[in-house]
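With one protein chain held back, the other chains of the complex are shown just where they sit.
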Amino acid sequence: MAKALEKAEEVLVSPRRGPPVSDETLVAAAAIGCVAACLFGLLSRRRRHARNHADPVAACADSLKDGAVVLAGSVLLDSAFEHFRGNFRNRAMYVAPTTAAVSLAAALNRNVPRPLRSGIFATGGTVGVAGLAFHAYNIMKRPGGLSWNNLFYAAPAIAPGAMVLSGFLGYAASHIEHAMERTGSERTRREVGPVLALLMAAGILGTVAEAALLHFRGAFHDPFMFVPVSLPPIAATSLAVAAVKPTEETIRASRWALTATAIAGVLGVAFHVYGVQRNMGGWRNWTQNLFVGPPIPAPPSFTGLAIAGLGVLRLLKQNEE
Amino acid sequence: MIGSERHLRATAGRAPDVFARGDWVPMRQFSDEEEVDFAIVGTGAGGATLAAKLAEAGFSVVALDAGPFWRPLEDFASDETEQNKLYWLQDRISGGSHPIEFGTNNSGCAVGGSTVHFQMVALRFRPEWFAQRSTMGYGRDWPIPWQEMWRYYEEVEDALKIAGPVNYPWGPPRGRYPYRAHEVNAAGLVLAKGAEAMGVKWAPTPLATVSAPRGKSPPCVYRGFCKIGCSTNAKQSALITYVPRALAAGAEIRDLAMAGQIEMGENNRARGVVYHRQGEWRRQRARNVVVAGYAIETPRLLLNSATAQHPSGLANSTGLVGKCLMAHSNHAVWGVMDDEIRWYKGPPSMAVCEHWNYEDKGKDFQGGYSFMSQGPLPADHAKGLVTNTGMFGMELRQRMALYNHMAGLKIVGEVEPREENRVELSDEKDELGLPVPRITFGFSENDKRLYKHALHFMRQALEAAGARDFTHTASTAHLMGTCRMGDDPADSVTNADGRTWDIPNLWICDGSLFPTCGGVNPSMTIYALAARVADRIKEMGARGEL
Partner (left out) sequence: MSKEFTSLYPNYDVLKKWDTPSWNDITRAVIEKRLNEVPRRRFFTERQWVTLVAVCDRVMPQPDRSDPVPIAPWIDTRVYERQGTGTHYASLPPQQECWRHGMDAIEAEAQHRHRRPFDKLDPVEQDLILHAIEKNEVGSSAWDGLPSQNFFRHILLRAIVEVYYAHPAAWSEIGFGGPASPRGYVRLPENRRDPWEAEEHAAVAAQRLAAT
């Protein structure tokens, strides 16, 4: 296994030692990439809101896609910045932001034929899994191996999980749309609803793990740093409870918790912007602080998951009636 | 030199705000005639800590420092030459078989003392060292049990928000460090690789610089100029921790105030401190005098305060004041790596190995040493190279051209407390008319076996990490001893509380108290001792035993 990975690394390692682009170029490229992906998706997307509320499965699929959009956007920026910080020293490090950009475009553009879209998201999810393996390898080969410091500062162990989740959300959207067409809305939501809710809960907890690790690295120096390790777990738990026991109360509780989590994800961006300012030199020293300060694109992954979770709740609500 | 004009700053009811440019914080002031509870000489790890805790307990405190009161954000340049202003650069005569280098090597002269330039390595003494004679059969016992010292380590580590590893690999379990360890730089990873190849543990060094924001301190930016002053304020020096606490609690800090003598009054009690400030000699009256000037200036002041009753200097009835000076052996191995290391990034010592502090087998010497990764600034590195090897010419310039490919490992090695290593007063006088100290230092045969063992081990480790083309350097670091504490008045200068046996209201609170020096940097032990002395004084004060 290690041999194979070494071989893989050898193939993928680029000979370049220095950073390939300047900070200015990177930020411009990331911003342009993000805007271009959004524009492409938005301009080419079909009107959809009319049918949204007619069918819970269709509505859920839309929410899943929305969630995938937010997650893919978060992954795109986060991985671009983090891999730039890592000097893009492996060719493989270009894969994550590229795949995320394609996923983002695919999630935004509802005109993409479903099989292609499924393929894109499945690829995104697979790249995410490969990313998990690469990051684990990166951690293990550093002096100290599986140690706290390598978990803090080597390739972030859980970060590619966001990519897996983004792929999963997009793929799940296609899947339930397809299932609905094949077996009808009612059966789809009965069969898929609880499973999807439990998987979403697990996904939220995975993201919590990453926030917990990084906020622990920051010694929870600000009390607000406890929010992403307390609120989303409540949301995840409530979603799991609703999946197992979908009553009006459990679903309402979960909706509240998920909505709060979605808002917290947005507020998290503001906190992280402030966090960058608290570093030496503040935003004037952005060429350093954007990379060492708290990751600004990271908190919206909670928003993306919560949006998707709210969609999944609609499947459960129907169950209860 | 820019920024080094010597104007009083702590005056007119205010002191510099160390967290702002050009700003001030209010400061309570006392007149010279007012008999304060405590006059403290020195504001480093010992003096500032004591001043803060005593002021917080309601005592009136005046703390003097010979150096200036800096605002790091605006006063500290990224420049080795300019930053010489942080050091004690007055002459000290240095002799013996291994003369100690002073100045930039070990002696600060600023409010905050040597913690303004220290490299922030925050290690604890091994528990056994506090009862070294009883349990290990060499050295001396400390008069304080290790459990108590370890409790105080915990207190001061929290006060300084030490960034250290979640699990520290040596010694009994300790609570988690308040802040997480920093990312280890390439120079530290060289140590890690070497240690793993040698089959010994290593750890990210616990450091007194924050890895996340703390109040007005932003996290460390890894600029690597730690040894010449932190202009980020990430370094938790006494200047930005205990000194502001002391001021807020009502202590007065007097900058540019050089103590010349401790004045004795009646009944064998100290009456105050004679000090030089703004061109004149002044006297501060005090109920208690604490000397916290570090291991050269503390004995110098005591010896220079001799009276008819104390002809050989204050607190010196045993003749031990100035004796048993200890400076850690600070030998190093340097090598060239194929990798670009760029050791100028990050604090100088980001990885540590304490294996030979905790392992007693396989040694041909008594004592212990730790070794750490290195990241000297250019002139500092060149200085070490030329003073040790005599290299010059194009060979030197070419060697320095490999600066970014260098890696080094350096020890903090225990030395024996021996009376021939000492501080005395010479016949020469400084510009204030005070006698210049004469220091004599040399390594014992045991000390030499220790550093030879270390050089051999570190060279193997460095080689295993991929280095070649080695050079060795010899040096010393830190200053300890010269007024040792103990349980026996016949065999020590102070008791466990830093209270001198001879004069009940004269105290010592700095590295001079160390009976032995261990194989770790002394700052945390000085902080911990000071925190303990403060608590003991509070207890005694409450019982009316001052």
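Read from first to last, the chains carry the letters A and B; within each, the first residue is number 1.
One rule holds for everything that comes next: a residue touches a chain if its C-beta (ideal position, glycine included) is under 8 Å from a C-beta of that chain, and two chains touch if they have at least 3 such contacts.
Keep in mind that what you see is a predicted model, and the values were worked out from it rather than measured.
K.L.:
Since one chain is left out of the picture, which of the remaining chains does it touch in the full complex?
P.N.:
The undisplayed chain, in the complete complex, is in contact with A, B.
K.L.:
Decide which residue listed in B:173, B:362 or B:390 touches the omitted chain of the complex.
P.N.:
B:390
K.L.:
Thinking of the whole complex, not just what is shown, which of B:232, B:298 or B:523 touches the missing chain?
P.N.:
In the full complex, the listed residue that touches the missing chain is B:232.
K.L.:
Suppose we count only contacts with the excluded chain; which residues of subunit A make the list?
P.N.:
Interface with the chain not displayed, on the subunit A side: 17-19, 22-23, 85-87, 89, 280-281, 284-285, 287-288, 291-292.
K.L.:
Even though one chain is hidden, which residues of subunit B still touch it in the full complex?
P.N.:
1-3, 74-82, 84, 87-96, 99-105, 107, 183-186, 189-190, 220-225, 231-232, 336-342, 344-346, 377-379, 382-383, 385-388, 390, 392-398, 400-405, 436, 438, 468-469
Rule of thumb we're sticking to: only the chains that are shown with their structure count from here on.
K.L.:
In the complex of these two chains, what residues of subunit B are touching subunit A?
P.N.:
161, 165-167, 178-181, 183-184, 189, 192-193, 196, 202, 204, 211-214, 218-219, 221, 232, 234, 340
K.L.:
Could you pull out which subunit A residues touch subunit B in their complex?
P.N.:
17, 142-144, 148-149, 152-153, 216-219, 221-222, 275, 278-281, 288, 292
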